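Note that this complex is displayed minus one protein chain, with the remaining chains in position.
Chain nomenclature is as follows: A and B, assigned in order of appearance, with residue numbering initiated at 1 for each chain independently.
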Amino acid sequence: MCSATRTPRIATFMLAMPALSLVAGLIVFPTVGLFVLSLAENFSPGDPVDQFFAGRFGWANYVRLVTDEFVIGRLLRTLVIGAIVTLGTFIVGVPLAMALWRMSGRAKALLLAVTLTPLLVSIVVSAYGWSVLLGQRGIVNETLRSLGLISRPLKLMHSDIAIIIGLVHILLPFMVLNLLAALERVPRVVLEAASTLGASPLRVHAAITLPLAAAGTRSGVLLVFSLAVAAFVTPAILGGNGTPVFPMVIYDQFSGSFQWAYGAALAIALLAISSVIVALYLATARRGTY
Amino acid sequence: MIEGSIPALELQGVTKRFGATTAVDNLSLTVTRGEFIALLGASGCGKTSTLRMIAGLEQASAGTIRIRGEDVTTLPTHRRDIGMVFQSLALFPHMTVADNVGFGLRMRGRNTADIEREVKSALELVRLSGYENRLPASISGGQQQRVALARALAARPTILLLDEPFSALDRKLREELTLEFAELLRRVEATTVFVTHDQEEAFAMSQRVAVMQAGRVLQLDAPTAIFLRPADVDVARFVGMTNVLDATVDASGRNATSALGLVPLATLFEPGQQIAIGVRPEHVRPGDATGTTAVTFSATVRSTAFRGRHVSVILALERRGLGETRIDMLLPHGVMTPRNGEAIRCCIDAAVVHVMAAV
Partner (left out) sequence: MLRWATFAWLGLTLVFIAAPTLIAIVVAFSSAELVKFPPDGYTFKWFASAWGKELFWRAALVSLLVALSAMAITVPAGVAAALAIRRSSVATRRMLELVFMSPLLVPAIVLSLAILVGSVLIGATDAPLRLWAAHSIIVLPYVVRTTLASLAGMPPGVEEAAATQGASPWQVFRYITLPLITPGVLAGAAFAFIISFDNVSVSLFLVNQKTPTLPLAIMNYVEYNFDPSVAAISTTMVALSLAVAWLVERMVGLRRILQ
């Protein structure tokens, strides 16, 4: 853990400089720029930059945001979808995480690899796969048809259901990894002690494993929720017409209605919401020290 | 001190503070050339911090450190002429044994032919000739130990530092290596500072031992002196002289009264002075007095335990007005083990009574 010999502060600072500059220039500066844009009150995208700075600035866009029924409605909708997705990943993730926790060696490595595939494969590939599965003449519909369970194809694609399925698929690895980490922090020997004291496997899990793994569970839930709420690509590909979720509303401001300043305000709002969730996540996630 | 002979290592008033805790407290120590000295103590006594300050891996909060007369207190580690064997050995996993051992020479800018030669002789010294091209992962724990030592010695440093190097080994290997290393280091006349919590190891290998506690040196002496004549009650307890009793010097100044009765003293003391009497458990003998006996007493056996090499017996000595005093006794084979509850007579020779300052 301890590094080599006494290290001069200046060297440490210089080592961090390049990466810090990247963050400053590519995260901090752009975000500030976005925020400044959100304060512009009479800006249109075609305007040259100097005219932008000469314009009026104020909170008008935010006022509009807060009073815009449609936008607020979409935001709430997004939060609901996010909650459903989080619940879905939790329900599907817990058995998987527990199975992984009990495994070791090759089997575990293999299962883990499969679990991580949604992360390793581009979103477009997954979305394409879902479109084939869920389409009007896709696998799910054809199978249900041939089994005689339905007479007309279900509209699965381009719907909220598709969004939810797609997001659960993409975010499952995050949930599983968090849960697994939390479970692995539970010392096995404590569980063994509980069974020597007479607790059946179910009671051991209920009384010991669950409380001890709770912190990791909280962090997994928060992480998935923050990612689900901010998701754009999956809803864009799998979602229905219009703008079913908040990020798509933001997109629309920039590409559809050309209300860049308003869009910027919406983006900052999303950032704010996401930051709150992330802050909670960081507070509950116990990171290992290096 | 012979004029012109500079000590290999000198610590003066060295102190190390970590925030509110003082790990090493005003420690002074001199090590002469070729001497093997051990820093002995339980964990947390400051011995490792001291070693690391000598190595330069930690900065002293106060005091000076001199190696061969040169003040190195603020000199970075790589410029001090030292060799160190770490507790975890820390062999370079990506280098062969030869590269590991030759690393120090390489850093000192020696040419390839020289390095090869020195590596060869260093490996011969630790009886690992022919292992040059092996990787650390492919050799046994004991062999890794030897490579670590060879690496530390190859560049013939002024001072060799050993940080509990044997702690990861099993008992048998430890015993073997301890003697081998001690003999080896004596042969090459390496000035060595050795940190350990194991008394036997420290006594077996060193010419002098510094018993440390709470950042201070309690006693710096030859092993036999520490063992038989601990400087104070703390050292006494540490080296197993567990029978420590309060005593008061009587009017004659030649005896002291204690729970054991009247104890004759080897030298004249101030009458009325409070002292502490120490007796090792193996020096308490059951049976009647002989010509050399100084103290006799009767006690009841409270418990006995067979420990393989000895039988340990706990006795309760009753004295009117003083209540019950616990006396530990260690019996070798061949002596009848008393039964619990039995009342027996014991005696102690004059020569083994040790006097210390009162607690």
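Rule of thumb we're sticking to: a contact is a pair of C-beta atoms (placed from the backbone, for glycine too) under 8 Å apart; a residue touches a chain by one contact, two chains touch by 3 or more.
Given the structure is predicted, the values throughout are model-derived calculations rather than measurements.
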Of the chains you can see, which ones touch the chain that is left out? A, B
Full-complex touch with the removed chain, picking from A:114, A:150, A:190 or A:214, is A:114
Which one touches the absent chain: A:71, A:96 or A:194? A:96
Using the document's contact rule, name the residues of subunit A that touch the chain not shown here. 1-5, 7, 11-13, 15-20, 22-23, 25-27, 29-31, 33-34, 37, 49, 92, 95-96, 99, 109, 111-133, 137-139, 142, 169, 172-173, 177-178, 181, 230, 232-233, 237, 247, 250-251, 254, 260, 263-264, 267-268, 270-271, 274-275, 278, 282, 287-290
Kindly note down the residues of subunit B that lie in touch with the hidden chain. 55-57, 76-79, 82-84, 86-94, 103-104, 107-108, 151-152, 155, 161
